[in-house]
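In this view, the complex is presented without one of its protein chains, the others remaining in place.
Here the chain labels run A and B in written order, and each chain numbers its own residues starting at 1.
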Amino acid sequence: MAEHDSGHDDHGHIQLEYQPALPINNGKVILWLFLSTEIMFFAGLIGTYIVLRFGAPGGTWPGPHDVHVVEFLGAFNTFVLICSSLSIVLAMEAARSNKPSLAKGWFTLTFGLACVFLGIKAYEYKSKFDHGIYPQKPHSLIYDKADIYYVADVRTQLNAQVTKWQTEEAELATAPNTKTQLEEEQQTANTRLDVLKGTSARSEEEDGELLQLKERLADIKVELRDLASKTKSLEAGSADRKVRLPTAERILNDFVTWTELTAAKTDDWPKRQAAMEILAYQIYPLHRDAHAVHEYLRWEKKDRDAETVSLAAERAELKATFPSIDEAIDAVDTSNTSEDGAPLPPPANLSPDELVAFERVLAINARMDQITGREDALEDFFAVEYNDADHSFMHTGHDGHAGKWHGLNDNHDWLKLPMKIPSGNMWASTYFLLTGFHALHVVVGLIVFACIMPLKLDSSRANMIENTGLYWHFVDLVWIFLFPLLYLF
Amino acid sequence: MSSTTVDSHADEHTQSGGVSEFISKYVFSKDHKIIGLQFLFSTLLWFLIGGLLALGIRVQLAWPWEGMPVIGPMLFSGEGGQISPEFYTTLFTMHATVMIFFVIIPILAGAFGNYLIPLMIGADDMAFPTLNMLSYWFMWPAFGLIGMSFFFPPYGAGGGWTSYPPLSAVWEAAPGSHWPQTLWLLGVTCVGISSMLGSVNYMTTIIQMRAPGMTMFRLPMTIWAMFITAILQAFALPVLTAAGFMQLLDRMIGTGFFVPEGLVVNNSVAASGGGQPLLWQHLFWFYSHPAVYIMILPAMGMVSDIISCFARKPLFGYKPMVYSISGIAGLGFIVWGHHMFVSGMNPVLGMTFMVATMMIALPSAVKVFNWLGTIWGGRLYYTTPMLFSLSFVSMFIIGGLSGIFMAATPVDIFIHDTYFIVAHFHYVLFTGTAMAVFGAIYFWFPKMFGRMMNDQLGKVHFFLTFVFMNGTFYLMHILGARGFPRRLADPYDYETFSNLQPMNQFMTICAIGMVASQVIFAGNFIYSMFWGPTVGRNPWRANGLEWTAPSPPGHGNFDFQPIVYRGPYEYGSPEVDADFYPQTQPPPDGVEQTGKSDH
Partner (left out) sequence: MSHDKDANSDHDHGGLGKYLAVGAALAVLTAISFAAGSSQTIMSTPQLGWTIMIAVSCAKAMLVMLVFMHLIWEANWKYVLTVPASIMSLFLMLMLVPDIGLRTRNYSEERLLRAADGPDSQSPLEQVAVDDDDAQVDPMKHD
């Protein structure tokens, strides 16, 4: 071999010959290799899902209806993808037999079907998001169990909502006052301004004052405008708030506080747990819990009744022993303590024993009110009626479906309270991971389709369509496994 | 694309007139040789950065809390130049990340894989040059993202290069969490995309673009190793990418794949959780154990070529070599659990992984014995590349043997997370792979730049590096056997380790010497690139196809159609007078022509 410096051999770029190992074009080789890496990618994702799903503690994995998964939509989407796979194969065949317009037709159909798939996917995502079923930092709305952390979070969220509305209402209430004040200030300032302007020879101080007044007037104008727009937006929300505030407050009192009291009052683990389960069920009912919660409610009712009876007896006894406290109690009942918030001072004419009895009766009354409130709330929110004959609850439901128990979150779409969905956070994590990465692959496919569509799809492009098709079939393949795993298992 | 022959890289540098021409030729080039050199220069630069980070670790271990030279006063002027424990965490995390993801993997597959694959199989370029270019340019977002992590509080990712959850999966976890860890994950994902694009391209090229007569069993070991490496990357890497995305989602939007129930870190709100930290370890090591072979197989291949060339003897046991590389790769997929013996993994799994790991010793031993068999009775030329390769073989034996210690679960439970493991992987990765890479640079430098590197300086570089690296890494075995823990900023907090400090000081001095010796290499490299003696096509009188192309090869690589008649290791063949017998040289009359295969 000649050993020479090759510096400027003018050989250019000669066409080299190869001996390929496979009888297919390089594009197809690399695409199949790429699909192998994709198999491993989805193996990582699907494997993760499978072990997390079947390893979830004690069959807790949520069923499709617990998390608003509609099986039919999944099946339909599978069908859409199958059709798109079919159409791209037909596009390839048409291109191969050199029928560009037919090929374009099939290709466009594939593109359209991919869009339909994504549209349905988006609709499904929306239904999850509307119900607050999605991962969130630092903690999602989904709780694995109804425990004290859950109840505490329900209270926090509800309190935050109520406080916000109350502040807004208060702002709305003070708005006219503020407006009047500002207008008065404006008027005085204008008057003073006129006076100053009328003065022909102004001192330096007066000049300064004039300047200040002008600035202040401009500020007031802005403030008034802001106030007007704010008042307008507050007024717009006012009607909603007027309906929602009492409801929210009632939920806070008759559900959350009730649960907290019941749970705090007892050292009995089952009773405490039952109280929290009832709350969780009231907010977001899981079908699998229905039976247990009915039993808990039956049991709560029993406790409630027993407590009412015993409280009534105690009150009657106290009133019989200390007849003189009747008057004081009537006074408390008729006068509205909440007018200034502060409790009325105890009547001065009572002896220490009577005072104790008086306060006890007040406490009993308050407790009886609580119990009544709870009963009313159960009836109002869930149309629960107690059947004395067989000691069971009837849920007539708002839509007349017997046995259909609507959750607070469902009945009031403005409520986004934490939900108890065992393994729900894990479900949401894996669901969005798998469908998300699959959807991402669909989007990539769409981009590739969009790049190819303007071309003339004759036989020279058949390989290109075939390779695109291979990728698209793979996307279809992944969905074929995702559909039963995510929708039907 | 211009059909002008690309002259020497250096010459073109001075000749090229327009900036745009320069950009299309040297920046966004689709030529595999330019892309290979781009990988080479980028990775050598990161090699320097990674080495300096390592010195930071060494200084802290030798003289804890005494104030870090140079970076100490810059970053921690308030503390008298004394680094924080968090910064130590960042140091070892970034050292490992840079060395693994920015140096070893890209220099082997990216630089040498790119440069050598088309040349050694007789192709004019990769099968998909644009994809090849993209695979280089996906490294830059990774460089940027991981570099950026130094500028976001708390300044540098500190999750270790293994990024174990739950700490790494929780945003609030200090140290080194918040943005740096997120950027780290994104950066590693970009490296993953780059490697994936590269590996499918390499495989396609090797499968489809071999010169006539170049059957699979006539491929040089380098190409076999690159091919197997590409397969490893293609199959293992997507799993890490998937796991990386999951950890990103855990950090960013509060999914719970790797976060257990009720986890509270750094007074954060209890996480939604429901996941399993062990899941990450499985997915991570499913990639990262094969990655260990990605980091050594190409080195083994290149060393085989170099040793055979300078022993002037055919490679001993070519086919067993191929099978053992494939065996190592195959077994490499089913041994990842040996990184997790103390993780609380199911003991049955641990047992399986232990046995599988032990089995890897067999193909590895086959390779070592084959190298020894190649050297045995050869007429050895102790050139610089040969010295580095011989060093690779001997050091790989030490690194391999210490690996068997840790494959045994009972032993591993004792030495897990001590300096013994640090010694092991530095023996494999630095004294092994890095030395092979140095050897490969000295060996293929004439092909890359058309000029020789100085052999005298090369030998000085070799001996200094060899002495200093053993001084640095060998003692780590002893530290490890004493239980000296890794990843601890100040192990001397424990009374029992305080007497080990002098040893650490010795190691640090050696490490400084080792980094300093690389100045010789850098000087030699840069000087020879511009002013080294020019060489012809085949300075080493080697057989491979790349040596029949011009030095440096022009656009399209070959100025003739290469036709391959034999394997690459026909040194000292009786058929010809010369002691080498290039693959393209037609056999003399009367000798049966083995010709092309029916592959």
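Descriptive notes on the structure:
Going forward, a residue touches a chain if its C-beta (ideal position, glycine included) is under 8 Å from a C-beta of that chain, and two chains touch if they have at least 3 such contacts.
Please read all numbers here as calculations on a predicted model, not as lab measurements.
Of the listed positions B:134, B:278, B:488 or B:576, the one in contact with the omitted chain in the full complex is B:278. One of B:23, B:45 or B:349 touches the chain omitted from the figure, and that residue is B:349. Subunit B meets the missing chain through residues 208, 212, 235, 239, 260-262, 273-274, 276, 278-279, 282, 286, 333-334, 337, 344-346, 348-349, 596, 598-599.
Although one chain is not displayed, its contacts with subunit A can still be listed: residues 17, 19-25, 28, 32-33, 35-36, 39-40, 42-44, 46-48, 50-52, 54-60, 71-72, 75, 78-79, 82-83, 85-86, 89-90, 93, 96, 144-146, 265-271, 273-274, 277, 288, 292, 295-296, 299, 302-303, 306-307, 310-311, 422-424, 426, 462-463, 466, 469-470, 473-474, 476-477, 480-481, 483-484, 487-489.
Please note the rule applied: only the chains that are shown with their structure count from here on.
In whole angstrom, the spacing between the mean C-alpha positions of subunit A and subunit B is 48. By the touch criterion stated above, subunit B contacts subunit A in their complex at residues 3, 5, 7-8, 122-124, 127-128, 131, 171-172, 196, 199-201, 203-204, 207-214, 216, 234-239, 241-243, 245-246, 249, 252-257, 261, 268-276, 279, 283, 286, 450, 534, 536-538, 548-551, 553-562, 582, 585, 596, 599. Here subunit A touches subunit B in the complex through residues 1-14, 16-22, 26, 29-30, 33-34, 36-38, 40-45, 48, 51-52, 55-56, 135-140, 142, 144, 149, 423, 425-426, 428-430, 432-433, 437, going by the rule given at the top.
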